[in-house]
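Just one protein chain is left out here, and the rest sit where they should.
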Amino acid sequence: MIVITGASSGLGAALAKLYDGRKEKVCLTGRSESKLSHVVEQLSSNAQYKVCDLANPLEVKSIFEELTSAPETIIHCAGSGYFGLLEDQDPEEIQQLIQNNLTSAIHLIQESIKRYQNQPLNLVIVMSTAAQQPKAQESTYCAVKWAVKGLVESVRLELKCKPMKIIAVYPGGMSTDFWSTSGKELDTSGFMMAEDAATMIAGALSSAGNGFVSDITVNRS
Amino acid sequence: MIVITGASSGLGAALAKLYDGRKEKVCLTGRSESKLSHVVEQLSSNAQYKVCDLANPLEVKSIFEELTSAPETIIHCAGSGYFGLLEDQDPEEIQQLIQNNLTSAIHLIQESIKRYQNQPLNLVIVMSTAAQQPKAQESTYCAVKWAVKGLVESVRLELKCKPMKIIAVYPGGMSTDFWSTSGKELDTSGFMMAEDAATMIAGALSSAGNGFVSDITVNRS
Amino acid sequence: MIVITGASSGLGAALAKLYDGRKEKVCLTGRSESKLSHVVEQLSSNAQYKVCDLANPLEVKSIFEELTSAPETIIHCAGSGYFGLLEDQDPEEIQQLIQNNLTSAIHLIQESIKRYQNQPLNLVIVMSTAAQQPKAQESTYCAVKWAVKGLVESVRLELKCKPMKIIAVYPGGMSTDFWSTSGKELDTSGFMMAEDAATMIAGALSSAGNGFVSDITVNRS
Partner (left out) sequence: MIVITGASSGLGAALAKLYDGRKEKVCLTGRSESKLSHVVEQLSSNAQYKVCDLANPLEVKSIFEELTSAPETIIHCAGSGYFGLLEDQDPEEIQQLIQNNLTSAIHLIQESIKRYQNQPLNLVIVMSTAAQQPKAQESTYCAVKWAVKGLVESVRLELKCKPMKIIAVYPGGMSTDFWSTSGKELDTSGFMMAEDAATMIAGALSSAGNGFVSDITVNRS
């Protein structure tokens, strides 16, 4: 079973299609019933979904309580964007950005650790190249992505010697709905397709012997 | 005029005493009327204070609206700690941590930029060495501090060519009230005194010709 | 054609076997004729090799001049280790370490750019997790690995908009000859096998659409 958050569009939806096509059981989560069910309609009967808001820790808990089988992999794709000069940003939108990216990631990681830290589970946290460098006009977005990176690297220290592993994924800009809802107008025609990013990420996630790919950055060429 | 946030205790209070002793006008902010007024009682009649919660953008605005003279320097010390293994942390406390550290910093920086970006103002953002590395048992604290660092470094890119400057300060562990309220029990006897950190930071903040000290880390020896 | 430097042992030799097994033409380089020829004996007749010291820019040039077909991929694995407290390290060994890791990488990258920057070539630079963090008893080794990382990230900025891509690979400790020749005695029984690291790296190196996997870290689980 592979749990995929943020699966109603973009990279999450593309990964869902990819793994479903490989006959993996997937459980998708997202905030929008209509979007999620639309994605699931395109998948096999193996796929299930669960509408939930990861900013609510009880809803995060319910995802895992209702799983019909134990997950081997959790891929956390949920997140949203918000851009522009800091002076032009709206405090409520910023609050939303923090909820959607930082609070959600904390809850998801916390719940995963509580349940699965003693199992050989792979917890894949999808961030952004904005977690790796500062960017003008992306100050609060960088802030929440840097936060998740700091969280992930700290939690890894706590998980040392545990079979559960955290894998960090940093994709560059993709051509998805993400941008149209972020308030930033830009030409995304040269951006990566979510399907291509999904292919590369799914291909790169691997382990062999006593090693595993722990960090992956995917960029536009 | 020097505005100091988080001035009701610890480093903020120590900086207030130091600058007041140098005959600088200071305006202190904090959430606790009683603590703030207690600090101000020990200062000269030049010192003023303003109770406010930086997590509320309107209260941040009111600090600057009520200043009796224009600030040359704003020192943002406000923040709180919360520690322990991620699995043991409480979602509401985490929410408070995000508010006290990330949301507050965003509001304070945003308001400062709106008002002063075209003036030669120094905005000093006090973070922590936890902004520079991951730490076990400090995962959410590292998260919010990494967030502020990502924010500061991104906003600097937006301020390029502006006279307003952002100075980043990263102090290591100090022996203050911070720890007793953070849920972490530890021996802070070898930690720095807030007064010593204040002395070093105030000494290091300087500019000469067309240069300025932009980043300072203070550590225990 | 895939050119692999440092192919006489460890990860380089493992990658050579892997790609040769996939019917790729490989050209191996290394400083030791005997070791290199021993590796090549185990490969198909497609494989060729070239003895050379990458610290000599003329020898680097000769590798590419003598290739029988144009390379699509160059994998730079060459390097050596040297460990211990800084106070105990020998200046001549340090000099050798710099030559084997930094000077070699500069020459290899420079020659690759001169020849291939306008072609869709993948230049894979294998470093170490020691390039990503400081480590006690590995000070000079970290120094040369941080150097290569700084070089790679800077050269990427110069190659923006060019079809040639640089891929950075950071493997953690592997159980190879590397350690026995590095002066550090340690139990490598929990380390990764070079063959496993090769499998993961070769699997992760991919591109799709207008994206590519640009950075990969492989760690022990």
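A, B and C are the chain letters, set down in written order, and residue numbers restart from 1 in every chain.
By our rule, a contact is a pair of C-beta atoms (placed from the backbone, for glycine too) under 8 Å apart; a residue touches a chain by one contact, two chains touch by 3 or more.
Not measured: the values here are computed from a predicted model.
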Contact set of the excluded chain (shown chains only): B, C
Selected residue (touches chain absent from view) among C:Leu43, C:Ala78, C:Ala147 or C:Met174: C:Ala147
Residue of C:Met1, C:Val51 or C:Ile94 touching the missing chain in the full complex: C:Ile94
Residue numbers in chain B that touch the chain omitted from display: 163, 165, 170, 172, 190-193, 195-197, 199-200, 203-204, 206-221
Contact footprint on chain C, counting only the chain that is left out: 57, 85-87, 89, 91, 94-95, 98, 102-103, 106-107, 109-110, 113-114, 117, 131, 134-140, 142-151, 153-158
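Please note the rule applied: only the chains that are shown with their structure count from here on.
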Chains in simultaneous contact with chain A and chain C: none
Classification of the chain A:chain B interface as same or different, half of numbers criterion: same
Angle, in degrees to the nearest 5, of the Cα rotation that carries chain B onto chain C: 180
CA centroid of chain A to CA centroid of chain B, Å: 32
Set of chain C residues in contact with two or more other chains: none
